[in-house]
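Mind having a look at this structure? Questions to follow.
All protein chains but one are shown at their positions in the complex.
What follows is chain A.
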């Protein structure tokens, strides 16, 4: 409860400062794809689709390569005939033929198979435990149908496949069990709806039972990878996120997998954790309570990009939570790892790391102190100087958050680390949102220094770095908020008549917190 209060306080404090708490602690927003481009490609591809339909009948000919299957290409009609025949052998052959069609790489005829009404039949084959081969072929065929579009997955679900697959998970034949798990993964991967439907049908329990085995190494690694992937799909997707009870059941298994030594399994498990942590503080809490934070931090140090990426994402998600949750990550020694991550040769990792740091500097001043102690400030300045643009943006956030929550000494240290030069250089950016964030940082720094009475030197420094010119130029910016923000800085700190100290707040901590809201409300329209 006290924690909640604490957040509430901070929240109002931030709100009064004219910002949403969500803006300081910034949750992951989906990356904007270049929509325009995609659309344009679509237009071109429309034509393509027509063509691909046309060459459908001839495609068996195209498939002529030495690696191809024995040349028994069945037409969909033949398959329908075979599946409905009376002899088991014929049915098996037809199912296998369907599976082959669906497994070819180009244009599998998923819709034709659905239209032929074969799904019902295949689902019924799943239950024929007296004939494992047909169970397997049907499971494979259905897996591939479910791997398609949402409509195609829906067709499989509506054929009643979910319960059938769930009962196959416990099949005595590992390859059938594996195929069923794969199919469930495809269904759950379609979205929140089917994910929850699989959970509702009790799909989670047999999987967890498997993972509760005393020794996981009895499973072939391919099998275990499929289980992990399906499990991660059961954690995936938001709006709504998976039911909390399911998450709680799932977590011990994830913790166990997190200690299993296989690259793909570790990667998929970390992704699962990243999905679970991408949500409210309540959900983050459940994950943190499972005690996997130290292991995640450990994985940050491994060499595999495929593991580091989701591990970093998960930790980044956790530090969007409460100060306590963030502290948990800090206590696990995460900051030591960030020295390396902030200079990683993949720009994407740099960006994610800077994002995480920005959320840590949005925390308490003791947490900012930990960032300083880990030696990250000079690196952050370096990133600000020469990272790619997206990373620079995150670093700007880190600086701004730092300046709004840090103590005077901390901010002074930041300035000592030469943050101003790269920060002011970024004022030439086009994006007005980032301009506002930079201007806030500049304002905060000036404000703090002003309080300490050492303003002239700083103003001179900003002027010498060409910052004043840039801020002045921004007064004619199209964006009204940018204009007001830059005007405010010039007005308060750089105009002659403002020499009188009356505007400058008293240097006590108390009045500082009161003073700010008033100042900000003027620049908030």
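General observations
As a convention for this text, a contact is a pair of C-beta atoms (placed from the backbone, for glycine too) under 8 Å apart; a residue touches a chain by one contact, two chains touch by 3 or more; residues count from 1.
Note that in this section contacts and distances are computed from a predicted model.
Per the UniProt record, the absent chain's protein name among "Translation initiation factor eIF2B subunit epsilon", "Cell division cycle 45", "Proteasome subunit beta" or "Large ribosomal subunit protein bL32m" is "Cell division cycle 45". Considering the full assembly, A:236 is the residue among A:236, A:351 or A:484 that touches the omitted chain. Here one chain is not drawn; of A:74, A:165, A:182 or A:355, the residue touching it is A:182.
The residue from A:108, A:132, A:252 or A:378 that touches the chain not shown here is A:108. Although one chain is hidden here, its contacts on chain A can still be listed: residues 36, 39-41, 43-48, 51-52, 65, 67-69, 100, 102-106, 108, 140, 143-144, 146-148, 153, 179, 182, 185-186, 189-190, 229, 232-233, 236, 264, 267-268, 271, 305-306, 308-310, 346, 348-349.
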